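Heads up, the thing below is written out as structure tokens.
As you look at this complex, bear in mind that one protein chain is not there, while each of the others sits in place.
Chain lettering (A and B) follows the sequence in which the chains are written, and residue indices restart at 1 in each chain.
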Amino acid sequence: MFLKKTMGRREFFTASSISIAAAATAAAGSSFEVPSLVGSAAAATPEPIGDPIHIGFLAALSGPDAGWGLPGLTGNQIFIDRVNAEGGLLVGGERRPLKMFAFDDEATGSKALQGAKQLVLENDVKFISAIGGNPADATHPFLSKKKVIYASLISTDIMPDRPYLIAGGDVTPRIDMLRPFYHRFVNPDLKRWAVISQDDTIGLTSQAWEVGSALADGWDVVYDVNYAIETTDFAPVVTALLATKPDVVSLNLSYPTFVVQIVEQLYLQGFKGLISANYLDTESILQKVPVEYLEGAVDSFQLFDDPWWGSPSWQHDFITEWMARYGPGAPEDVHREITGIDWDHVITLKVWAEGVTLAGTVDPDAVLETLRAQESIPSILGPSTMVGKEMWGIDNMVSPPIPINEVRGGIKRVQAVVRFEGWFAARKEKIIKVVEEKGQMHYQR
Amino acid sequence: MFVNWKTWLFLIAVLAVAGAAPFMVRAYSTEVLILFMINLILVCSYRIPTMTGDWSLSHVVMMGVGAYATALLSKWWDLSILLTVPLSAVVAAVVGLILVTPLIRTKGFGFFIASFALGEFVRLTWVKFRDPFGGPRGMIGIPSGELGGIDFFEPVPYYFFVLVFVFFSLLVMYRIDRSRIGRTFKAIYTDSELAESVGIDVPHYRALAFATGAFFAGIAGSLLAHRLGAVDPKNFDVTTMVYLIIWIVVGGSSTFWGPIFGLTVMTFVFEWSRPLLEWRPLLFGGILIFFLVFLPGGLESLFGKLRERFFTRKPLGKGSAGSSGT
Partner (left out) sequence: MDLPTLIQTIANSVVAGSVYAIIAVGLAMAFGVMKMANFAHGEFFMAGAYVVYVFYALLGWPFPAAVLMAIPIVGAMGVATERFIFRPTRDNVMAGFMATAGLAFILQVLVGQTWGVGLMRSVPTPYMGAMDIFGAKIGWQRVLVLPSAVVMLSALWFFLYRVKAGKALRACAQDPETARLQGIRIGRMTMLAMAISGASAGLAGALMAPIHPVTPYMGHGVILTAFIIVVMGGMESIAGAVLAAVLLGFVHTFVTTLFDAVTAQMVGVAIMALVLIVRPEGLLGRVKA
């Protein structure tokens, strides 16, 4: 399963001038403290306390989709409490405490709209953390009229007629676009790229962007299919895929349960090549396939206790704090392991908070304009920018650097952190052309 | 039209309160009231097929048909809301008629299951066919409607628009309940073989009840679609159907008012139980079981018993206690 690499990854990245600030600091063993404009309360006279700012959490808190929503409450709460420990968010010379209100929309459009109305009309929220998808579609006319920022996890929700919808918490599809590039250098002998994902909007759009990127970086895309989202038996899906004899099987943004089943089938049907995906739930997958099979597989959801970040670091601190507060035996024990969703919503929340402080107001137009003007905004994944006009028609995508992990001995370890903007600028025409041919550009959907 | 002035007074009082309500409560509560009224039409519409004993599990799908019809009509022909609502209701009635054709050969329990399956079939067509139904993501961009320059995006104007529909729908459904057709429906429920033997065309009346219920469910669906601006197959799945059943079970269905009462009580319970988060469905499951096992007639039967206790004790001649209300 191991593929020969002709040059060490470190040298490659230095040679290609991709930002490896994190790599350097990790190598030096120093901390990776995420900077913040909020800063510590070092002022000689503390700022006056202003009115609280209310934040909404509108996502599935029960029912089958709760896994994408409910865990996010913990991360958001940890962030909010940190801010409030300083007195609150610094806005125009005042410290305004944050307060979060949750509403269960059961991932249904109608309930989401009801929730949006309650959060805005009753709780006067200025910002809403959400999962996205159907609820984003249902709520955006109301939220646009009321000028409330809605932070979806899914970049495919961004559209020019949704001025206040931002996204980027989940790094799709940028990660799926960068993986072919990563593999091109790290696995230069390989040529044949196969990609599958489910046939909902997220899958269709993300896959289009991945295929465009793979082609732009010189791969032969030998298989490009979206399976039905209701598929329960992946044996035939994988059989058809393997008939094209790929070197790399990419799972794009397949939902975690699909990934487990697909990898299981790849194992059972004897695939010996490279597995690459947006998110690998290694714990679940390793219950279906032996540890050796997953060696070298690639994804992009890093573990926060990865030594890469160094100690102390925001990531390590977060895990420690989460365990102390929500872990087993802790005061607010949530009776489950930490997941990627626990911190996923904080990415956009923190970026918005920084924007509010910088702009000195909660007015959404001012905040967004300020964010777009920044060369770099501190996020928990690293320095980000607000971009996306070429991809989505409006600069509402929070773009942090993207970690790329490989599985080693059953554990994911960060191997590189890659910046998107420069890479995209060099290839955008080619990629956009492919996405357009597939009918997945925002003006076609 | 009505028998006595007391009913008129009651009606006017209700309308007065309903008319004043949106001005006295917060904006969000007006939204809740709008949804309540839409559900009011829905729950009363479900009662109609149950009058013949046909407890279908496909009723919310009929509401969905109305909603999807509205979505398509608005997208293709940009019709005014005054047209989309009645047209969607007609579409729902037609689909109801189509669906009831195979169903008519079953009854009781078989009807239950078959209606569940056929309802799912319709719902699955929305999920499967992205063109034109939007697939699992549903459809968005349904206009909120406007009339004479008043934009129904705002809750208060739309509230009154829905109120008008509620008034007329409930009026018609009440009249059906009281009419000969209504009595025929109930006769079929009580003893369908007997009804047949006296010459009542049972399948015809069952189909009529089903289609009429679907018609009004379609109205509710259309009004909902305009309010949400979007439709989603998830809105009309079996979970929503169970909630509808809970309203009717809690309220009772032997009188016209039972379902209304059940809906009112459960709406309060639903809003107030929000803090329970993930535990809510358990509460509702428990309520359903409790009522079905201990109080199958619903709360209206409880009132019946109470009224018996308190009113029929009085000796004859002391006032008109025995004839109060319906």
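Going forward, a contact is a pair of C-beta atoms (placed from the backbone, for glycine too) under 8 Å apart; a residue touches a chain by one contact, two chains touch by 3 or more.
Keep in mind that what you see is a predicted model, and the values were worked out from it rather than measured.
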For this session: Quick one: jot down which shown chains the absent chain touches.
Result: A, B
Problem set entry | Contact with the hidden chain (one of B:10, B:121, B:268 or B:310) | B:121
Seminar exercise, completed: Across A:189, A:233 or A:429, the one contacting the chain not displayed is A:233
For this session: Spell out, residue by residue, where the missing chain touches subunit A.
Result: 62-68, 70-71, 228, 230-233, 235-236, 239-240, 256-257, 260-261, 264, 267-270, 281, 283-285, 287-290, 335-336, 339
Problem set entry | In subunit B, positions touching the absent partner | 55, 102-103, 105-106, 108-110, 112-114, 116-118, 120-121, 124-125, 127-128, 238, 242, 245-246, 249, 278-282, 284-289, 292-294, 296
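Everything below uses one rule, namely that only the chains that are shown with their structure count from here on.
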Seminar exercise, completed: Separation of the C-alpha centres, subunit A versus subunit B, in whole Å, is 42
Exercise. Inside the complex, what are the residues of subunit B that reach subunit A?
Worked result: 26-28, 31, 35, 135-138, 140, 153, 224, 228-232, 234-235, 274, 277-278, 280-281
For this session: Provide the residue numbers of subunit A that touch subunit B in the complex, in ascending order.
Result: 61-63, 66, 70, 102-104, 106-110, 113-114, 117-118, 121-122, 133-134, 137-138, 141-142, 145, 200-201, 229
